[in-house]
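Everything below concerns the one structure shown next.
One chain of protein is taken out of this complex; the other chains stay put.
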């Protein structure tokens, strides 16, 4: 268990980095949604290795096949299974991994938990697993798009290089205009240079992905345990290498007083109740308030590095390891679509849950756009 | 939905701050565990309002009654229902809340989502709801204690006052030795003074609760979605007023390189595989590795303040609000047992899940202590 | 675990026959539904012991208290907790039960599973547990009623006395017109006489409850595992003493050929597609087709009887037991509201699930009535 996410829009991923392939089953997708392999491939291409010189040189096309749940271009309401075959597998790169534990990796804990481990390329703990999430996220995004919702992730910080970005105005075009996915062109260049230097040093770096959601329907989130921020936190903290989450003012907000921090209300020209500031990050009391949702995720530096590290073998003998496999010096650029996908899965699920519970007898919050 | 937490050790809370009471149903508790109302009351007393001069002057004894699931002092394996009646209710303090939205509170979003709201004292969005969590957490702690697990939460920071604390050696006694629950005596005094001053100014402040778990069984956590850190994040981010979560090196860890950040392995004198450092915070690949779990939660300044704030009424008219109800100038001291409880619920659930899946055919990780 | 039922309309029951009380938490109820303790009490009174001379003489008023989730007469959308205190407890009647296993009861299996058991009055295995189900069912019925749905259960057969009843025309008034809840007056008399005679013989009898649902929205049910008939089967087979379930033609339908059994389609005067016959029992392919849902549940003769029976003690010694506690000679009259409640819980949950998944983007099946 532990490989299913969501309540109504339920996503189950499967697959290891080596073996028959990786994929996802999406159960509960609304019927009659137009979807094609192209819609999904676009997002997978943003995630795939080898997409640029600052990602791992492993070159996998990650071509997806929709096995079920779609008929004549539309969802059936039945489970959508999507499969991506594993292709560019060089098991020889990983021979040592069968017996030596990589520091800050999952090798040792998988062995301890399961008593067995697919040591080829990280197996289930490989970031390759996130293919299923991104494929499902592509569908969730399409549903949300029908309600006008826009989700944009981007690299906010690489190591100590923090770009000045306004989440309220950032565009997907700006994000996708460079290979590091930082919408600030100047900082993007600096970040790319830093990643290049880090790779040449056989080291790795991390940073912070920020994600903004605009045009969020009011009313999403199910207190008390399924508060929207709680489910968002779980979603992104289930991504490999994530070490921290914050929403709105986050940790920095604890430095303010209540008077300074509170979001005062006003009524805008259209009669809608709004907040003057948005330190809440679009969520109050666990429920979306219609302001932009803004969240940040900390990703640690990639655990796999070329430099020599002290470690132990499966049987506990001390040894030294220098990773030979191909790997990312910085996961952040590829983490952007992963974060967006988890956010989309959470919002789509809560949209359906809200519809099922609160709009059954009452007024609908809004209609899907044509 | 949204009011149940956990998979095998399943907790469902109910109740509003005003009305018949608040409580919890725990389904799936292992049978034959000794438990009494006293075990639960100890933890509820750490959470209750009026426990000290720096918490809200609302004085509720929060006496719990075990309605079911315990017989002759032992759990039956059937649902344990625990009820705490609401007592010290002064609805007159809250009259204005029926029509005016408190900034950064849940009033407006509850109205938007449900079209109806119990406006007395915050209703379901009141921190009073956490009574059920703390009661359930007391039972989870007892189970974990049988396996040697120790969970200690404490106030690490109030506003910009950050105490120097070593999570590996901190004691419950030190935490409980002062009313702010900061184990550093010097900083505790400073924090208490700051809270006092803040209250006199009719303002509020926030901060960071840190929590350490020691003697954690290796192998807890169910990748990929139910990674241990993901479930911990969800648990604590579902607490009222939480705005951020981090584990191990957290956000600060993103400033290091991989070489600096990785936890190298070694084998200790007893033959156990350990890590030299613990930037992972006790979790690698979503699974506990036996090192101490260390996590931090950011709590914003209390939204309810005595100072005047601009806001709107339910019908959108601009108005000014100065809270008259009794409230905490700083939630941190009372948040400590809440954080501990959510951590205990997550770990207990994963202990049972691990037992059900991975120890069915294989070797048990360890035996409960007598 | 095992004490929660439903996906969106989630019901968790708690309580043993002796102890603080029994009850239920309903999570996910749509907000703004008018509900009162009277609405619930009406159904509890149909279930309660001592309601007539053919039920157990235990006389409990089973008065319910709504603890949470309802405000000013309307549901809040937050968890609704309902508590019924235990009152008429004569533990002395049950002294022997602490050590002697009642044949065909749950005493021995609870001991084997949990290693502990509340032996007073059956504890959790008591039919008293169904109070929570009936209370939740009362709310589910109210929601369904808003969509025109009508659920009527009745006693179809007691032992070999099978009443001729037309499910398409049976009325609640006819069912409630006599104490055995058989809408056929002639058979009702015969059944009552048979139950009287059975009680005088210190024996017990069983039979079949039939339940019809009229005006069912088309489209309820979630293939493949949550087919409507599968969830209905689970719901009623989770009731104490149930031994069999069938829908539509059931077991008898297996004696027909496909040509004889199939329900041919036609279009009625209003343009609606209907079936000429209804051997499917209102469900085709796991989804309601708008025809009446008709199902039957077999209830075994009450296990508790006054006659002497051979059995063993907890430690395995042979002994003889004659039940002294007060008990029903036939559970069928009181099982009627239990069956109706489980059917209502299943349908309400599926109505909400359908709304959440299939009506998000598409056309609603219908509107709630005012």
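All chains are identified by letter, namely A, B and C, in their written order; residue positions are counted from 1 within each chain.
One rule holds in what follows: contacts are C-beta pairs under 8 Å (C-beta built on N, C-alpha and C of every residue); 3 or more make two chains touch, one makes a residue touch a chain.
If you're wondering where the values come from, they're calculated on a predicted model, not measured in any experiment.
> For the full complex, which residue in B:195, B:273 or B:358 touches the chain that was left out?
Only one listed residue reaches the unshown chain, and that is B:358.
> Out of C:41, C:178 or C:222, point to the residue that touches the absent chain in the complete complex.
C:222
> In the whole complex, what residues of subunit A lie against the chain that is missing from view?
1-4, 8, 10, 12-16, 19-23, 25, 27-28, 31-32, 65-69, 71, 74-81, 83, 113-118, 123-124
> Extract the touching residues of subunit C with respect to the undisplayed chain.
That gives, for subunit C, the contact residues 1-5, 7, 13, 101, 103-110, 112-115, 124-125, 129, 157, 159-160, 198, 203-208, 218-227, 229-235, 237-238, 240, 242-251, 253-267, 271, 273, 275-276, 279-281, 283-290, 298-305, 307, 309-312, 316-318, 353-354, 357-358, 362-363.
> Just checking the interface: what residues of subunit B touch the absent partner chain?
Per the touch rule, subunit B residues meeting the hidden chain are 7-8, 28-33, 77-78, 143, 146, 223, 351-353, 355-362, 368.
Following the convention adopted for this analysis, only the chains that are shown with their structure count from here on.
> Using C-alpha centres only, name the chain that sits farthest from subunit B.
In terms of C-alpha centroids, the chain at the greatest distance from subunit B is C.
> If you average the Cα atoms of subunit A and of subunit B to get two centres, how far apart are those centres in Å?
Subunit A and subunit B have C-alpha centres separated by 26 Å.
> Measuring centre to centre with CA averages, how many angstrom lie between subunit B and subunit C?
From the centre of subunit B to the centre of subunit C is 38 Å.
> Taking each chain's centre as its mean C-alpha position, how far apart are subunit A and subunit C in Å?
One centre to the other, that is 45 Å.
> Which subunit A residues touch at least two other chains?
Each of 7, 223, 353, 357-358, 362 in subunit A touches at least two other chains.
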